[in-house]
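Beneath this line is the structure, given in structure tokens, with notes to follow.
A single protein chain has been removed from this complex, and every other one stays in its place.
Chain naming follows the written order as A, B, C, D and E, and within any one chain the residues start at number 1.
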Amino acid sequence: MKTVCFGEIMLRLSPEGHSRFVQAESFNAIYGGAESNTAVSLANFGADAAFVTKLPDNPIGQAALNSLRRFGVDTAKIVRGGPRLGIYYCETGASQRPSKVVYDRAGSSIALAKRTDFDWDAILDGADWFYFTGITPALGGELPEICMDALTACRKKGIKTGCDINYRSNLWTTEEAGRVMRDLVRLVDVCIANEEHANLVLGIRADEGLTGDAAYESVAKKLSAQFGCRQTVLTIRSSTSADDNTLTAMLYDAVSDAVCFAKKYSIHIVDRIGGGDAFSGGLLYALDAGRPPEDAIEFATAAAVLKHSIEGDCNHVSVSEVDALVQGGGSGRVQR
Amino acid sequence: MKTVCFGEIMLRLSPEGHSRFVQAESFNAIYGGAESNTAVSLANFGADAAFVTKLPDNPIGQAALNSLRRFGVDTAKIVRGGPRLGIYYCETGASQRPSKVVYDRAGSSIALAKRTDFDWDAILDGADWFYFTGITPALGGELPEICMDALTACRKKGIKTGCDINYRSNLWTTEEAGRVMRDLVRLVDVCIANEEHANLVLGIRADEGLTGDAAYESVAKKLSAQFGCRQTVLTIRSSTSADDNTLTAMLYDAVSDAVCFAKKYSIHIVDRIGGGDAFSGGLLYALDAGRPPEDAIEFATAAAVLKHSIEGDCNHVSVSEVDALVQGGGSGRVQR
Amino acid sequence: MKTVCFGEIMLRLSPEGHSRFVQAESFNAIYGGAESNTAVSLANFGADAAFVTKLPDNPIGQAALNSLRRFGVDTAKIVRGGPRLGIYYCETGASQRPSKVVYDRAGSSIALAKRTDFDWDAILDGADWFYFTGITPALGGELPEICMDALTACRKKGIKTGCDINYRSNLWTTEEAGRVMRDLVRLVDVCIANEEHANLVLGIRADEGLTGDAAYESVAKKLSAQFGCRQTVLTIRSSTSADDNTLTAMLYDAVSDAVCFAKKYSIHIVDRIGGGDAFSGGLLYALDAGRPPEDAIEFATAAAVLKHSIEGDCNHVSVSEVDALVQGGGSGRVQR
Amino acid sequence: MKTVCFGEIMLRLSPEGHSRFVQAESFNAIYGGAESNTAVSLANFGADAAFVTKLPDNPIGQAALNSLRRFGVDTAKIVRGGPRLGIYYCETGASQRPSKVVYDRAGSSIALAKRTDFDWDAILDGADWFYFTGITPALGGELPEICMDALTACRKKGIKTGCDINYRSNLWTTEEAGRVMRDLVRLVDVCIANEEHANLVLGIRADEGLTGDAAYESVAKKLSAQFGCRQTVLTIRSSTSADDNTLTAMLYDAVSDAVCFAKKYSIHIVDRIGGGDAFSGGLLYALDAGRPPEDAIEFATAAAVLKHSIEGDCNHVSVSEVDALVQGGGSGRVQR
Amino acid sequence: MKTVCFGEIMLRLSPEGHSRFVQAESFNAIYGGAESNTAVSLANFGADAAFVTKLPDNPIGQAALNSLRRFGVDTAKIVRGGPRLGIYYCETGASQRPSKVVYDRAGSSIALAKRTDFDWDAILDGADWFYFTGITPALGGELPEICMDALTACRKKGIKTGCDINYRSNLWTTEEAGRVMRDLVRLVDVCIANEEHANLVLGIRADEGLTGDAAYESVAKKLSAQFGCRQTVLTIRSSTSADDNTLTAMLYDAVSDAVCFAKKYSIHIVDRIGGGDAFSGGLLYALDAGRPPEDAIEFATAAAVLKHSIEGDCNHVSVSEVDALVQGGGSGRVQR
Partner (left out) sequence: MKTVCFGEIMLRLSPEGHSRFVQAESFNAIYGGAESNTAVSLANFGADAAFVTKLPDNPIGQAALNSLRRFGVDTAKIVRGGPRLGIYYCETGASQRPSKVVYDRAGSSIALAKRTDFDWDAILDGADWFYFTGITPALGGELPEICMDALTACRKKGIKTGCDINYRSNLWTTEEAGRVMRDLVRLVDVCIANEEHANLVLGIRADEGLTGDAAYESVAKKLSAQFGCRQTVLTIRSSTSADDNTLTAMLYDAVSDAVCFAKKYSIHIVDRIGGGDAFSGGLLYALDAGRPPEDAIEFATAAAVLKHSIEGDCNHVSVSEVDALVQGGGSGRVQR
């Protein structure tokens, strides 16, 4: 299995521990972004994952690239050039205080990239999957077209496509997002969303009167019906505090018309960022490994759960660690 | 609104994370004290806050002063001189192990200050509020008289006064505290206390047989009645472990004879120190902003709750962040 | 009271915070091992504790030795020589992700030690107690014989002996452990175990049909009966996540045929490692101080509970801190 | 004396110690820029210094502002708004490896500022001096006009003006710089430059055949003659390695036609950045304090020398520390 | 150009700054070894470099592997298995105090590797160069034979071979080294040594009476003559303190019978470890790039010089940075 992930990777600057920005005297520096996080997830599972983006040809861009190589992601198709690496500042919340992200990503090398920067035939050569999120076209410029180029090439080559809708209100309006994403999602085989984003971006709501699981089922089925996605997956999170969330997910398989829900987990959070990207990584891995939908959704959910215990954007867990959680681990006893 | 806060600021030396003193190889160095914490809270709300104390004329005293300037507190009236900056060592507890404070504050420049060090007419010029806590007179020496000088000047100038009783058994006995504080509280408009300190220092207990809210109401009314405070405010905390507390508060407005209770919060604690000072900051801010008592007590409580999620003594939150919590936030979802 | 503890001390290398091994750019370096942890516990209680092992004659061995001296453990009988200090890598879990230990202890100076390295007559001179765990003979080589030498010398000299069964599956099989430990435990006065290890190593199971406290009682009585231990103590832990455990314990006194259970605690974990060693330290201290069994088991349990709030292997708490928890503390209110 | 400094302040991100960018896992975060560094220098000398810029209205902008308040710089006239705070990455060289700066300052709030953002009448109210460097107009956009607005206002109000030519080849060409700076320098009273920049930007070269001190004198006199600067000051640095530099300076006073050279220092460098800004701070302070030119140039040089021993952009030294160095200190004996 | 480097990579544990081992509370953790350092050097020059070793199949082995991937080294041929990763502890000296290394490398996965672990035909496929040092066979076990297997395969395939003699007295005696290395060096095209090791290991001394450059020339010519190395290169270092060294080198080309010496540098040392490995990296790069011997020796020497300014084992510099130093850089002026 080889997956090509496409999007933006940024420098993430985080104050130590629970310090607020105005208290910080130093920042932990890691490099992350939705699609690169998923690529690292996949590489950590032992899968062949490539990340495609455009990075400035300076030591900061190189450090971002190196962070991917370190975990085994193929970076050979990354384009170098343009003015800068995007940045996001991230402070970690606690209790009633939410984590806070300040973006400084405008004008990045990837946001200013051109369609001619990417030769999709070459990039997708040998790939089985292509993955992106709604953040990539939201970067603006030629990115919507570039995404369309990629998806079109995938269809031609018979490469499966996955997309996490991932609406970001600070990048575009729901109208803009809807206009662009509707066209893209039509070329997506596996669509990942949550109830809110399905509504905001694609205008899909559960049938009136439905609540709970039935509502989720309704959303997923409509989404697959409207956009032709073979599988629609919803992540279902509830947040009781910055420290404590619950997480589960459901998968609708349009081919078999089957619905399956994952176990629901209560999570004590170390780092909330990248939970969704870890979910995507788990899902793509499990689907490609030929695991049946009911197993794939469990694997994806458990992978996402484990991510919350790990500092940084990326999910540094192995297949066996995820499987252990699915099979009833989670008691957290020391492993010697 | 301009508030003058008067008291001691100390160097706080804290081992990293949950290390005990005997494990520490370094100390995080911040500067805090009850009244300076409140001043920083107010400045972070955008209010005009000055802090008055006496600091040694050496780089350590300068660092303490700078820590206040950094967050916008007016330090122009700080007196320089005397031998040393007080210190408190503070290790962070967890689970069943309490946080532990070791004071090394005797002989500090402020503890040895003289009445002639402070020209209250000049210091209070333009002020709307004066704030101190029971810790300031507890420092001994001429501090009780200096506090009386300040309060007397406030009455003359029509400046409102606030005081948190804040009894510290390692600084004075309840007898000494009672003798001094009774005289001072008579010149206080807004008195903040908890049930225990109201009893220990001012000898005020709920009417027999009363429990719960009725008991708190009884204490507050008696306190206002005996000492003439326009408003008496009680903070109500329960501690289930070093990590987990609940917090609420009540306000009794003697003018309108109204009682209002705040929402009760369950807090997962990052740093317990300064929670009460954040409460005072929130209360003074809200009262001065003309918010009605029932809103002021909610604002103060929410401000104090957020403090517990922040490292250090001071509450680095904005008015809008506090308002968001009052208005139903607290789910801790990442803010992008 | 003087206790001689015998076993291995290792360099523990832990990534910062919750970082996984593959994320680590530095390791916190402390020195710990089951028996040395117990020795430090005892020394922190003000008891006279010596640790005996073999350490390489290089600066790393010296640093391990110094770590013990720092907390008052007598290191005069430590043998110097051999090739290396054993190492264990330890990453801290969270939520559903367990803490993980990677051992690199083979070929250490103590594992290669010879019977002739230890002159037990001299080492045990003046001792009241001898303590080891099942890990020491599990190191292999001549260690089983060396342990037998020590226990035999204790019997001759009338020195009381304590042992924590502490089965480690990565060091030996249950068959090997059973063969060696059965002989050793027969010379042990106070035997500490949990239900699982009593079964795996000594083949002792509760009478069929018994559950809960009755089952624990059954195990302890059988163990004392079969091996002649004056006291058999079981620690009873349940793990709901890497962050949250419950802990209690029971003590069976074969002399008086009395059984006593400790209070059960819910713990929020800072560092799980060394909890059992802290328990042993508390138990030996309390027994030697002549506390009655029902008090000793409470003291040992509370000591172990407090250890979970402390970073590193060792329990840095005082007798008064443990007593305070036993007597109803644990609310975690700041101690000023 | 009150000095208004105008320019850009950036977030400076530096790897720990001598780590290169590609090795960094965290960055020390300080805030610096040529003119704000000079403002901090002046404030540390006890002078009244204000800094004017435009900062984004987010916590990162606030942190930059706070860093100035901390050291006593007046930030009341800083305009808030615009998209982002500029960044510069800075790694510290050693021996034959030079320090390296990567700029990411395009599109910052100040670079996009408008003439209408700054009401110079109000900003300059009460000022004695106005200071900027050639970097400020080099930011492009309306900055050249804004600088001209400020200088024109100064002339009207009789405020003295100082400028460090400070050519930055990555911001503009020498042609662009020459065109803009020639007009601005005509409104400058005290012009600071080095031989290379005087040539590149203003086209001023020593008379042919002159070398050494005579050449510097020639450059300074010509510069004053052509642009009407009352005083022209040249800093004279030689770099033998990233660790070791020599530094001296000369001042030409056009009014008295006097030339004076400072003592030449050999410096072991802790942090090279901000040396020139410290020089400007020292010069403005000494001139305004009415020190004669030969003393002012010594003071400025010694201030710059001390900066090289201090981490970060800013010169945290007092007047008495600079005076001590001028008067023969520099032996570095411990001060107790 | 593709170079296969073969040897051991270890975990390097270093106390912070200049702390001694007995002061350390944490260790910086990097991964280094002679041949892997050279591989990283080459990859940083943009060359294709692979590293071959055997690493334990645990997270610590994975972290070592990741450290190589991060900098672009091909790790696909690394064998996984065996018990442990070797370790070396390294404290940084200063002034008269030397840096100190404590090895804990016995019993590592590579030291226990078998000839059958390495399929040299597959490993060397596509390689232009093979590089190892005298440390690899010094690890003992089957390593001498494995090195011979590799060199024999290289001769068959026409792959050029390079070797740094690198005698380590704590791994083997000069007799053992001589016996093994003499056979291996006969299959080496480019032999790197210093005067001392050439004598100790290969028994080659300058003709009597010769000193200085003539002595070096004599040694190099004899070495090439005796062992048939096309090129013999000597590094020439003098150490005046732990902080200050001088470095130069000479190259003898046996084909053209030409001798060339590099410029001599005075270095202020940040990290001494890996200087020789950086030299090898520079030499192989330059030779393969077809640079003439007199340029290659300058490139290698400048690369080694720059390494001393960089923390850790590896040389993180680019070709252009080395060329800049050769062409007269080294003044250390800040690069903006």
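Keep this in mind: a residue touches a chain if its C-beta (ideal position, glycine included) is under 8 Å from a C-beta of that chain, and two chains touch if they have at least 3 such contacts.
Note that this is a predicted model, so its numbers are computed, not measured.
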Only these shown chains touch the missing one, namely B, C, D, E
Among the options E:Thr152, E:Ser241, E:Ser256 or E:Gln327, the absent chain makes contact with E:Ser241
The listed residue (B:His18, B:Arg84 or B:Lys160) that touches the chain absent from the view is B:Arg84
Touching the hidden chain, out of B:Glu25, B:Asp125, B:Glu145 or B:Asp207, is B:Glu25
Omitted-chain footprint on subunit C covers residues 66-67, 69-72
Missing-chain contacts on subunit B, rising order, are 13, 20-22, 24-30, 58-60, 62-63, 66, 83-85, 87, 89, 91, 100, 102, 104, 106-107
Contact residues on subunit E toward the hidden chain run 17-20, 22-23, 93-101, 103, 168-170, 239-244, 272-273
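We adopt the following convention: only the chains that are shown with their structure count from here on.
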Neighbours of subunit B that also touch subunit A are C, D
Joint neighbours (subunit A and subunit E) are C, D
So the chain most remote from subunit E by C-alpha centre is B
So, in whole Å, the Cα centroid of subunit B is separated from that of subunit D by 42
Subunit D residues touching 2+ other chains are 20, 22, 25, 66, 100
Contact graph of the chains (line, ring, star, complete, other): other
